[in-house]
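What you see is the complex with one protein chain gone and the rest in place.
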Amino acid sequence: MLAAVRCVVYRDLLLALRRRSDVATALLFFVIVTSLFPLGIGAEPDLLRSIAPGVIWVAALLSCMLSLGRLFAADHADGTLEQLLLSAAPLGVIAAAKALAHWLVSGLPLVLIAPLIALQYGLPAALYPVLALSLLLGTPVLSMIGSIGAALTLGLRGGGVLLSLLVLPLYVPVLIMGAGSVEMAAAGLAPDGQLLLLAALLIVAAAFAPWASAAALRISAE
Amino acid sequence: MTAQSIKWFWYASPQTFYPVAGVIARWCGTAAAVLCAVGLYMGFFVAPTDAQQGEAYRIIFIHVPAAWMSMFLYVVMAFWAAVGLAFNTRLSHMMASALAPTGALFTFVALWTGSFWGRPTWGTWWAWDARLTSELILLFLYFGFMALQAAIDDRRRAERAGALLAIVGVVNVPIIYYSVQWWNTLHQGASVSLARAPSMAAMMLTGMLIMALAFWMYSIAVTLVRVRCLIMDNE
Partner (left out) sequence: MKEFLSMGGYALYVWGAYGVTFALIALEVALLVKRTRRARKS
């Protein structure tokens, strides 16, 4: 089973590497969106500092969502998905592996870039670890929940926007807890509660999302 | 298999259910009209005027029942979705699809009436309080379900995909509600929550309950008529 995971992750990473521009575009989107807010709202330092956690988190959420289309579409187009459906490894494990690969390419870089954005927004350096940790815990959840949506909307017209409509309400708890943890820390309180809840969401997502994705894949691809 | 269990699947056949649905729908429709009349009478003429909010509080007689219905219908929708996926019965999926528009309607009504209640009482047309924000997200969940089913041409795939989405949604609703509650306490200034209704006089509560029952009967009637349409479309 682990061999299947290794195989799928390796393959997806290799494909992502071959299409570096797709990956880079999503990350660039993250940076661009965060640059838009000061342009729209005004660059007053106190204001930016107070909206920073929320803006960074919303941008991360949108960026993750944009790249979800890639999750199953390529495999569906070239027939690999049918092979995966027939394979001996449990489909849930395969779905989890794909979500993991997606996160490595679309989520993890956000964790690394976020402190730079935080710097632009004047967020105190002491908050960077909390920000990074919240994103580290939250972005995998976004990938996993997103994989359910991607599987449900496989091959549909208007897929991208429909995917957003399906998945954004489900993202709300992650957003609230993620941004909330940084805001708590900014207020001088301990962010432990929110971070633990994020960890709980991560565990629950890891336990259930792969099976939901697998079921969705079967529904969509049969 | 006992004779009892066979009976359930007998009614699971769309052909058999069609006339039954018609009878129930007519009965519930009449009940809804009667209960609504009674409830509104109680709401406007029996329940006393509130000391703080004046006559504006009377919106509560449709706002709270609508909110209750919006959440209840989503759960029922998810229930039929689960039954449909588990037993592969088309009628169950039709029930789930038929419930969604009415559920979305009540969610919108809850938001609209909540907004109209908030304006004279708390001064704003919209308040990001926990209940209204959760209702808003619930509306997105309903729309997502309907949009997904509308986007898929293959009926069978549409029903099953929607069913899965409904189940994922219903599992998430408590999580969403809790996190919005927490978010609300973090960001709440001195402003009050719409959830804090005027202290309930017995007549107010009765009025609300009767209207809730009225909305419930209405939902059953409308849903069953819609299911009948779906059955007809299917033939």
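Note that the chains take the letters A and B in the order they are written out, and that residue 1 is the start of every chain.
The rule is simple: contacts are C-beta pairs under 8 Å (C-beta built on N, C-alpha and C of every residue); 3 or more make two chains touch, one makes a residue touch a chain.
In this text, all values refer to a predicted model and were calculated from it rather than measured experimentally.
Participant: Missing chain touches which shown chains?
Facilitator: B
Participant: Please identify which residue in B:56, B:146, B:186 or B:209 touches the non-displayed chain.
Facilitator: Among B:56, B:146, B:186 or B:209, only B:56 touches the chain that is not shown.
Participant: Given the full complex, what residues of chain B touch the hidden partner chain?
Facilitator: 44, 49, 54-56, 58-59, 62-63, 66, 101-102, 105, 108-109, 112-113, 116-117, 119-120, 218, 222, 225-226, 228-229, 232-233
The rule we apply is simple: only the chains that are shown with their structure count from here on.
Participant: Take the average of all CA coordinates in chain A, do the same for chain B, and state the distance between these two points in whole angstrom.
Facilitator: For chain A versus chain B, the centre distance works out to 31 Å.
Participant: For chain A, which residues are in contact with chain B within the complex?
Facilitator: Residues of chain A touching chain B: 148, 152-153, 156-158, 162, 165-166, 168-170, 172-173, 176-177, 180, 183-184, 197, 201, 208, 212, 215-216, 219-220, 222.
Participant: Can you check the complex and tell me which residues of chain B touch chain A?
Facilitator: It comes out as residues 137, 140-141, 143-144, 147-148, 151-152, 157, 160-161, 164-165, 168-169, 171-172, 175-176, 178-180, 182-183, 186.
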